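Every protein chain except one is present and positioned as in the full complex.
When the chains are written out, they are named A, B and C in that same order, and each has its own residue count from 1.
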Amino acid sequence: MSELATAATAGHTERSGSLWADAWRELYRNPVFVVASVVVLIVMSWAVFPTLWTSTGTDGGTCELVDSRLGPSSEHIFGTTFQGCDMYSHVINGARPSIIIAVLVTLATTLIGVALGVIAGFYGGWLDTVLSRITDVFLGLPFLLGALVFLALLGEQNIWTVSAVLVVLSWPPITRIMRGSVIQVKALDYVEAARALGASNMSIIFRHILPNSIAPVIVLATLYLGGFVSAEATLTFLGVGLQIPEISWGITVAQGQDYAIAGYPHLLIFPCAALIITVLAFIVMGDAMRDALDPRGR
Amino acid sequence: MTEPAHATPDRAASAGHGEMVVSVRDAVKHFPITQGIVFQKTIGHVRAVDGVSFDLHRGETLGVVGESGCGKSTLSRVIMGLIPASSGSVNLLGDELVGMRERDLRKVRRNVQIIFQDPYASLDPRMTVGGIVGEPFRIHPDFAPRGDRRGKVQELLEVVGLNPEHINRYPHQFSGGQRQRIGIARALALRPQIIVCDEPVSALDVSVQAQVVNLLERLQEEFDLSYIFVAHDLSVVRHISDRIAVMYLGKIVEIGDETQIYEHPTHPYTQALLSAVPVPDPALRGRREQIVLTGDVPSPANPPSGCRFRTRCFKAQDICAEKEPALVSRDGSVQPSACHFAKELDVIHATR
Amino acid sequence: MGRRTTRRLLVGLATIAMFATACSGSDDEASTDTDSGSDTASGGSFSLALGSDPSFLAPTAQCYESTCSQVLSMLYTGLLSIDPETNEQILGDAESIDSPDGKVWTVKLKPDLKFHNGEPVDADAYVRAWNYSAYGPNATQTGFFFSPVEGYDDVAPAEGDPTAKEMSGLKVVDDQTIEITLSEAFSQWPLVMSYTPAFAPLSQECEQDLEACNEKPIGTGPYMMDGAWQHNKSITVAKWDDYTGPNSASADGIEFRLYSDPKTAFRDWQAGEVDMLDTVDPSQVPQAQALAGERFLSVDSGSFNYLGIPFYVEELQNVDIRRALSMAIDRQTIVDQVLNGLATPASDVIAPFVTGSRDDACQYCEYDPEAAKTLFDEAGGIEDNTVEIWFNNDGGHEDWVQAVAEGWKNDLGLEYSLESQPFTPYLKTLEEEGVGGPYRLGWLPDYPSAENYLDPLYGEGSSNYGQWAGPEHDAFLATIEEADAEASAEAAVPIYQEAADIVLSDLPVFPLWYGQTSIVYAENLDNVVYDPLQQIKLGDVTVS
Partner (left out) sequence: MGRYVLRRLLQFIPVLLGTMFLLHYLQTVSIQINGNPITALFGDRQPPPQTLAAITTAFGLDDPCLQQTGNPCLGMFLDRMSGYTQGDFGVDFNRQPITRLIADAAPVTVRLTIIAVLFESLVGILAGVVAGIRKNGFADNFIRLSTTLVISVPVFVLGVLVQIGSGLYVGVWLRDNGAPEWLSAAFSVTYQTDHPWASLLVPGVVLGAFSLGFIARLTRTSLIETLRADYVRTARAKGLSRRRVVGIHALRNSLIPVVTYIGIDLGALMGGALVTEGIFNIPGVGGLVFGSVAAGETPVIIAVVTMLTLVFLLASLLVDVLYAVLDPRIRYE
């Protein structure tokens, strides 16, 4: 038994066992993750309890057009918007639709994408063929153009329709990547070993296939999360996103950007900074999570 | 730990009288070859396993040897029910696997487990050793209640010679040999009666190979296991097996006990294989008559008529192309041998 | 790209001149007061940014928006044009346009007119173009301009297939003479014909290959195509040396550069890549003013913007509520802050460049939040205290619509919801009486007359989307009828003003502001004049 001695690398603290528990322990010791999650929590609290942060109410407070585009002052610490509303209040209240869309769409996209990817990759056969062709149809629709066509058809543009259209257009890449990943993992011996042990397909999928194939999807999904926040803004910019009087970062950025360049930078800087910091925090969290879920990296 | 004695003929004989655990009759596995641009149509079959029959008794080890691509691995999967046989019969402890529903197969499968060739690919990198070895218990919760599992896993680790403290480690923290032990522990967890070893040591260093083989032998005694030991390394197979089946292109060409196959091979293919085994005696080295097979292994999709080995056989005659030789004992051979001209030839000791 | 300037925003600027009613019977040779083409040109060439790719350039009455008419006004002389200052006719290809009775019109062409390809511009060239345009199956966009002509119903019947290919009212008397018979007398007919893109002549070469002609039109004007139309990129025209007509051509060539976004065009102007912009985005107006100084022009465009009131919405049937709402709109501040001064707050329902427009007619257009609040409360307010405002969301209207709504919220304590649709469904909703509150629309007049700001908007069978009705509406209709029956246009003006007063009192619409457009140009250009009827007079622009 000489190998035993060589294998036991010294100084290894023994862990409690489950991948998730280990990952969690890893995460809360990671300062980057902690900072990022604090940011995310703060932004989440803007989205859920905006009144904790601003006294103007969820409609952005009174807007006096004569106060349009004022710079930051003690009264309006972020200045005022195009309509003369308090920019600070808009930044706080604008979090809600942006966060709801981003989180909702990312969750739905990932769930659908992963589920379909696993089905296509794991079961294969005609199911794979049909799913892959359907994926192709939607993949072929360029994202923005597809969103334009769908939203123009829906006519109604609110958080739910924008989310729905984003989901419809963004599951295919995740499905694609998941499918490829699953096909790779499916062929590995440990999957066959599980089958030899009498594991059911479901059990194999959840215990082995998913944990080992989901890494690229997690990376993509967290990037998507950030992408959706700015996609909402871009759709608004193109005239098919959320509509005023809804308050969202996208609307504030889209409204402000023309004037920001024409000499009112605060119209862009504050909402854009909120957007960027949020996206950054989500992505950093995703990175840390992916690393933590991979025991080989420890 | 004590090293068990080398297998001896008498041990093989005694094992041979045990209760029959596996009985394979005319097992066939054909993989369809499809072609077509719009519609796929079957244009032929890869005859990976083409009519194989053998028995395995309790406590016995059956070695299966042959070149790569001869159908060894497929055969082992067929025995496990992982790949359904196209026809024939695979009887496992009284249960007929062929035609069995997947749900029932899962229950039967706990009696037969597998050890894989590649210890790196056969362990889920994202599971701890505890998770891997405990997985059988999770799948069959009736086998070990939740509370007992950790203890049982540690017990198993101890049995295969690993430190039970390492239960929370991940596979990448172990060496190849250790990982193979983890695989063995997993295979043992459900107390199977049969273990299929699919080239379990071919990916390991030679020194480690011996340790693993010895472990397997020890476990066989301890748990009264029956092994099907698939390998292409003849010396390892000889070391562990009671009986040996030689496969060529999806068929068993010769089957017999260790002495019969190694000392008195009668099939030209067996003889050719043995002549390629390295010679341990330096004095004999280079002086032995080597049978060099010409040509490549024919495609299993389109095997030669009659005797499948005839295209590369040094004894081939016209009859070989016309009539397929049955796997029976003939005048020149005690053990069943699928050759019209079966005749003993001591290739191991033969010198020029 | 942003809120795309869709085609409809460009529509109409060019069509303002179509039916000038105010002037009549000026058959005299009126070309003396214009710069003639023989004027010693300063040479050089310049580029003008256009807001979109033109729809059509072939002279087949397909051009119904401003970019193509801007280009075509350089390529064609036209029969006649109208002086925007004096409303006088300036004859182009026509030597005279006469009618004894207003029903039969005789157009005499100047002799020896040529197309750019050398073909003669004769009576045939005109009649062939007009018959093509009017013919129903050709589905031209401005074919309806010929509806007053006798026989129009035969070539473009309201239902069924046409029974003739040519209008019976068009007759070629000789090479230089066309006789046009209208189905009814119509004294304004010459002014209709002043819309050059719809009435341009068609050369034989063009007729044989219209598609090629659309890519490289063969015109009659002071400039000719210099190479083919580079779609979405540029159109280049060069001075035609053989031009004999009255239109001026100072520069040697003009390059029309096609932009999809005026903001990009402005940055290209900043970088010196393009010399002139015909539209400056409101957000860039302060920058443009700072950078260009005097080379930034802001001029009236003649458009009238308003919020219409759906009378089928019960809460808005109370006139006091309407008055209160109108008084609670701070037009000046919205114009200053949202539109960057690129508009004039409305004080009438008739735009200023038309005779009869007043600058103090609208009592309820004055911003008076206190009075509005009092009146609003006395009238009992609005049920649910919420008002819907409707607009089309593809025309860049959302900012000012929201500003109006915010004003109501602040001054009247009224909650609001904004309802918007793209333009096509928006029109459908309006037609189906589906809006639940004030709706935004704009009006671009067809001809510079007070009448054209009244009857088409509130009269019978008009764009009265809000279904204004009741005794006031009856009184309005009677007044319009009375004014129409007046002997002279001048005499009718005070009566039209009476009709306007009824509108301004009962408020079937809230007048908001009159539109303006803005131009910015490079230092080496001079003599840039905007003509609200024909846009920038590019032929007059000098390059140094």
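Note that in this section a contact is a pair of C-beta atoms (placed from the backbone, for glycine too) under 8 Å apart; a residue touches a chain by one contact, two chains touch by 3 or more.
The structure presented is a predicted model; accordingly, all values stated were derived computationally and were not measured.
Peer 1: Of C:Val313, C:Leu441 or C:Ile536, which sits in contact with the chain we cannot see?
Peer 2: Answer from the full complex: C:Leu441 touches the omitted chain.
Peer 1: Kindly state which of the options C:Asn117, C:Asn232, C:Thr374 or C:Ser417 is in contact with the chain not pictured.
Peer 2: The one listed residue touching the chain not shown is C:Asn232.
Peer 1: For chain A, which positions touch the chain that isn't shown here?
Peer 2: For chain A, the residues touching the absent chain are 133-134, 136-137, 139-145, 148-150, 152-153, 155, 173, 176-177, 180-181, 215-216, 219-220, 223, 226-227, 229-230, 233-234, 237-238, 250, 253-254, 257, 261, 268, 272, 275-276, 278-280, 283-284, 287, 290, 294, 296-297.
Peer 1: Using the touch rule from the top, list residues of chain C that touch the missing partner.
Peer 2: Interface with the chain not displayed, on the chain C side: 1-2, 4, 6-9, 11-12, 53, 55-56, 62, 64-65, 136-139, 141, 143-144, 147, 156-158, 214, 230-234, 258-261, 263-265, 267-268, 270-273, 394, 421-425, 427-428, 441-444, 463.
In this text, only the chains that are shown with their structure count from here on.
Peer 1: Distance from the CA centroid of chain A to that of chain C, rounded to the nearest Å?
Peer 2: Roughly 48 Å, centre to centre.
Peer 1: Taking the mean of the C-alpha atoms as each chain's centre, how many Å separate chain B from chain C?
Peer 2: Spacing between the chain centres: roughly 90 Å.
Peer 1: In the complex of these two chains, what residues of chain A are touching chain B?
Peer 2: 1, 3-4, 6-9, 12, 14-19, 188-190, 192-200, 203, 207-208, 211-212, 293-296
Peer 1: If we count contacts the way the header does, which residues on chain A are in touch with chain C in the complex?
Peer 2: So the residues of chain A in touch with chain C come to 62-66, 68-69, 82-85, 152, 155, 237-239, 243-245, 254-255, 258-259, 262-263.
Peer 1: For the complex, give me every residue of chain B touching chain A.
Peer 2: Result: residues 1, 80, 82, 106-107, 109-110, 112-114, 116-118, 121-128, 130-132, 135-136, 139-140, 161-163, 165-170, 172-175, 177-178, 183, 186, 189-190, 208, 211 of chain B touch chain A.
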